[in-house]
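Single-structure report; data block below.
Only one protein chain is missing from this complex, and each of the others stays in its spot.
Letters A, B and C mark the chains in the order given here, with residues in each chain numbered from 1 onward.
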Amino acid sequence: MTNAAPWDGVISDDDKRRYELAGFGRPSGVGTRPALLIIDVQYRTLGDSPKPFDEAIEDYTTACGDVGWKALEQITRLLALFRQHDFPVLYPHVAPKRPYDAGTLGAKVPSIMDVPEQGYRIPPQIEPAPQDVMLPKKHPSAFFGTPLASHLIDLRADTLVVTGCSTSGCVRSTVVDAFAYNFKVLVPHDAVYDRSETVHQVNLFDMGQKYADVVSTDDALAVIDGLGTGRG
Amino acid sequence: MTNAAPWDGVISDDDKRRYELAGFGRPSGVGTRPALLIIDVQYRTLGDSPKPFDEAIEDYTTACGDVGWKALEQITRLLALFRQHDFPVLYPHVAPKRPYDAGTLGAKVPSIMDVPEQGYRIPPQIEPAPQDVMLPKKHPSAFFGTPLASHLIDLRADTLVVTGCSTSGCVRSTVVDAFAYNFKVLVPHDAVYDRSETVHQVNLFDMGQKYADVVSTDDALAVIDGLGTGRG
Amino acid sequence: MTNAAPWDGVISDDDKRRYELAGFGRPSGVGTRPALLIIDVQYRTLGDSPKPFDEAIEDYTTACGDVGWKALEQITRLLALFRQHDFPVLYPHVAPKRPYDAGTLGAKVPSIMDVPEQGYRIPPQIEPAPQDVMLPKKHPSAFFGTPLASHLIDLRADTLVVTGCSTSGCVRSTVVDAFAYNFKVLVPHDAVYDRSETVHQVNLFDMGQKYADVVSTDDALAVIDGLGTGRG
Partner (left out) sequence: MTNAAPWDGVISDDDKRRYELAGFGRPSGVGTRPALLIIDVQYRTLGDSPKPFDEAIEDYTTACGDVGWKALEQITRLLALFRQHDFPVLYPHVAPKRPYDAGTLGAKVPSIMDVPEQGYRIPPQIEPAPQDVMLPKKHPSAFFGTPLASHLIDLRADTLVVTGCSTSGCVRSTVVDAFAYNFKVLVPHDAVYDRSETVHQVNLFDMGQKYADVVSTDDALAVIDGLGTGRG
């Protein structure tokens, strides 16, 4: 982690001092076998093409726009390295909603129930391969109500690199569950995205203090490559 | 929800506009039978007596100080109303750590492994009654690795009022899981606390946008009293 | 429960006496709002048409044959009553396997990885309606790695009527989890089926002693109808 952190603009020095005094934020490190999670990177969270937020939400109300397309570039780099080392890749994603899926979500965010088919597609830059695990989910965490933990145990993964959208929603809740399961977690801060920069930053800070090592994609690539080379 | 929100100081008008456009933040409402969750309100998160943060952490590195003691007053009011209407009360709490509990937590926040016995006590203002459910937990969410969901189903609760500490840690992750289980969730913003005001505010914003209705304790008391009276 | 139990042929009087002395097998009763679970009733567990076991397994190695088709008649009666009272119906079912689904199951029962498409279809007698919850699953219990608990909480169900296949596999493990979640459970013994009569009987005995009320479909229909009438 470098001196300039993504949350510098919003987390004050006094807040940082408090967490430091409380003993939070120590690095948890990595294990030996990483898995890449690409969460909800679908046109519904990106928009149909790179464009500012205000235009992207005309494609889908759930779209984040340009920040998503920038993160997609970083995710593409991570994916290439995982494929090169033959490390497992999983795609937790939102499947089209059925009437019986409303629940508390349908009350809290009604617009989410009505997204066109195209919105659920995954862009070709990060197209899933036949051996990748496709994991439809109904709830924020990729672990909740899915067999993700079973897949990770089967794949013998001990370290998760978590990417995608949104930083404050599905990414964060997946990271919290991964931490609770005692997986090591890396969050590349430029490979996750959100519709609000402040929310994005504070959630990165929270994850970095309590649940995960928050690093740049460059640093994550170096760590993963080290594991892959050491393994080979 | 009133015009002045707890997150006004940190979430910009443009960010609010983005969430509004995305269709987030609609009220999810309540059901008919609420349960009160009092999470981690132990001396280890409060300090041994009301005092500023910098003094409280000399009692326990995990203490939040004055903000905790203020929230405790609100929790005490909520507890009294729940007892009056004979609604269920549950105390998810941290139990003393054993060597085998370290896991990723021990790596990320090593100081948390070494808290004196007194730190685990619950203050007398909110002393558990014999029928209350005591729920020791090892991980942030009160649902993770505990039988909380089973207790709530047994108690026929459909609505959770979530209080305690920390807003960004165990409170938030419990709220996300409660939402995923399709419980209705109320978070009284002055009955939860954190070591950083900014982090507290942004996490309240996130919960209010996506997972819960964030209200004042006054408003929560009115809602619960309505359910209790309607029931009788 | 009548004097002649389905397990009379295999559980000895001394065994029954032992369980009686241990205090097992008391009725748990029902709540107020039942949900019907129809588990894995697909051609792959039935065979393509009613026929003896030895012929059915030529359709699919996982087929049970005639006993399945007989149970299907009872499930059809239960489904009609649930539809009449507008009680919720859920279909946990096995979805076509993908290469990454093998896991321990692929090692233990390799033939299960290679079932033709038609085997996954649900017969028209019990065709799902648009409002029914379709629940693809990868593991024996309908709760494991699925959002079943969330759906049941959303539907406000407190009682499960569990039907389908196999008695010793997905039915039993679903019943155990339903019990652990504190749902009330009814198992109509002639609406569940298995490839071995002895195994079927002993598993019914186990469930009746520890986890569920095991009754005839006739008795279950009377209980459900009582709940539906009382509700209207």
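Simple rule for what comes next: contacts are C-beta pairs under 8 Å (C-beta built on N, C-alpha and C of every residue); 3 or more make two chains touch, one makes a residue touch a chain.
Just so we're clear, the structure is a prediction, and the values are computed from it rather than from any experiment.
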I'm checking contacts with the chain that's been left out. Which of C:5, C:122, C:199 or C:227 qualifies?
C:199
Identify the residue among C:40, C:154 or C:177 that touches the chain left out of the display.
C:177
One chain isn't shown here. Among C:42, C:62 or C:217, which residue touches it?
C:62
Need a quick check: the contact residues on subunit C for the chain that isn't drawn.
10-12, 15, 18-19, 21-29, 53-54, 57, 61-62, 103-105, 107-112, 139-141, 144-145, 168-169, 173, 176-177, 179-180, 182-185, 195-199, 202-203, 205-206, 210-211
Footprint of the hidden chain on subunit A, which residues?
147, 149-151, 153-154, 156, 158, 180-183
Touching residues (missing chain, whole complex) on subunit B
98-100, 102-104, 130-134, 138-139, 144-151, 154
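The criterion applied here is as follows: only the chains that are shown with their structure count from here on.
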Report the inter-centroid distance (CA atoms only) between subunit B and subunit C in whole Å.
38
Can you check how far apart subunit A and subunit B are, centre to centre, with Cα atoms defining each centre and the answer in Å?
25
Shared-interface residues of subunit C (touching two or more other chains) are 147, 149-151, 154
